[in-house]
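Pasting in a structure now, in structure tokens, and then I'll have a few things to ask.
With one protein chain removed, the remaining protein chains of the complex are shown where they sit.
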Amino acid sequence: MANDARLLLREIYPLWAEDRVRFGDTDRLGHVNNAAYATYFETARVELMQRLLSGPESYFVLARIAIDYRAELRELGPIGIGSVITGLGRSSFTTGQAVFQGDLCAATAEGVVVLVDAATRRATPLPETLRQALLALAMPQAAGAGG
Amino acid sequence: MANDARLLLREIYPLWAEDRVRFGDTDRLGHVNNAAYATYFETARVELMQRLLSGPESYFVLARIAIDYRAELRELGPIGIGSVITGLGRSSFTTGQAVFQGDLCAATAEGVVVLVDAATRRATPLPETLRQALLALAMPQAAGAGG
Amino acid sequence: MANDARLLLREIYPLWAEDRVRFGDTDRLGHVNNAAYATYFETARVELMQRLLSGPESYFVLARIAIDYRAELRELGPIGIGSVITGLGRSSFTTGQAVFQGDLCAATAEGVVVLVDAATRRATPLPETLRQALLALAMPQAAGAGG
Partner (left out) sequence: MANDARLLLREIYPLWAEDRVRFGDTDRLGHVNNAAYATYFETARVELMQRLLSGPESYFVLARIAIDYRAELRELGPIGIGSVITGLGRSSFTTGQAVFQGDLCAATAEGVVVLVDAATRRATPLPETLRQALLALAMPQAAGAGG
């Protein structure tokens, strides 16, 4: 993703979710275990999905996540997870995310989320209302590219 | 439970399940995190429940678990979890369990499992066939007390 | 523990910690997995321990935890965990805890925590200053019994 370096910047994220580093999230290396970040990103993605989804006839599926580990987390307590829409496809969209503890960006992630028809259990085109809702959460360029 | 010390002995367990210490089960103290043991005991309890349950009209609920931490686990890899029935009530039974890594008993647990009627979602008496199946997995004294 | 029913009451807890139900805390039964509660209680216990411990010459070890499951949690989001000291021994103390989501008490726990000498790695008597700090967090009766 060409936007990769921008994912480190707090100001690109229109949506923020809260979670916290638990003692059990650490591992014997003394820092937060790599898999815990997948959970932090999930916390924010679930809030994003709940905001976007309108009815029971379709649901979102995570098809791919790529996590870049930027810095260790060794302190327990509150973290913030920023989310932004980085691209729109026919039946999917891509997300950019970052985990911050104070000013420290510990990890960034790029995700691919697919809209699935509940009846057929197959990918289904993003409805126009959903596209508009996603564009409202997009990075400036992405929004421009979508116009 | 008067039988507590017996829970340390491999030979009391008629049922054994396998799990493994994962890297992510450790915490920043360098040993397996206390909550991971609840998961190990669950692995064995789920196998026990699947063996005992006959139909969709009822299901088991864990009402209580008490875990005694006996020794640290610092090595990754296979563990064995022994389970035995330690008591029968009208609509519930009690279990004794232990996590072993090789000869080391790392933790023991006492559980209370309740049979719930799927329709009413309330506790329901243990059917006679289930009582017999539980007695077949009981510690000698418990079986004697139930005879 | 004779005080068991009191553990359901918010007003007995002098200390409160915050955590949150994560999506990944749920299991295929649709509710929060039983092992996640051990993690919630840990969040509060770690805060309690950090408040109590004064130096590197000793540390706390969880020797036992008993969890009573009172109600299912199916909603994500904030939870509060109350903690109170329920008893003092020579080198250990007991805790009472409860997980609340709004007004719902989902689980209570009784724990046994041992003070360990860092040099000998054996249980060591609670210093008088620690005893006083624990009594300040005790349930009224427990404080009375300790006076």
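Going by the order they are written in, the chains are A, B and C; count residues from 1 in each one.
The rule is short, and it goes like this: contacts are C-beta pairs under 8 Å (C-beta built on N, C-alpha and C of every residue); 3 or more make two chains touch, one makes a residue touch a chain.
In this text, all values refer to a predicted model and were calculated from it rather than measured experimentally.
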- Looking beyond the chains shown, say which of B:G24, B:G96 or B:G111 touches the absent one. B:G24
- By the contact definition given up top, give the residues of subunit B that touch the hidden chain. 18-20, 22-24, 39, 42-43, 46, 76
- Note on the structure: Those residues of subunit C that touch the unshown chain are 23-24, 26-31, 33, 35, 74
- Message: Could you pull out which residues of subunit A are in touch with the chain that's been left out?
- Response: 33-39, 42, 61-69
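We take it that only the chains that are shown with their structure count from here on.
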- Item | Chain of greatest Cα-centre distance to subunit C | A
- Centre distance in Å when subunit B and subunit C are each reduced to the mean of their C-alpha atoms: 23
- Inter-centroid spacing, subunit C versus subunit A (mean Cα positions, whole Å): 34
- Message: Counting only Cα atoms for the centres, state how far subunit A is from subunit B in Å.
- Response: 38
- Note on the structure: Contacts with two or more other chains occur in subunit A at residues 23-24
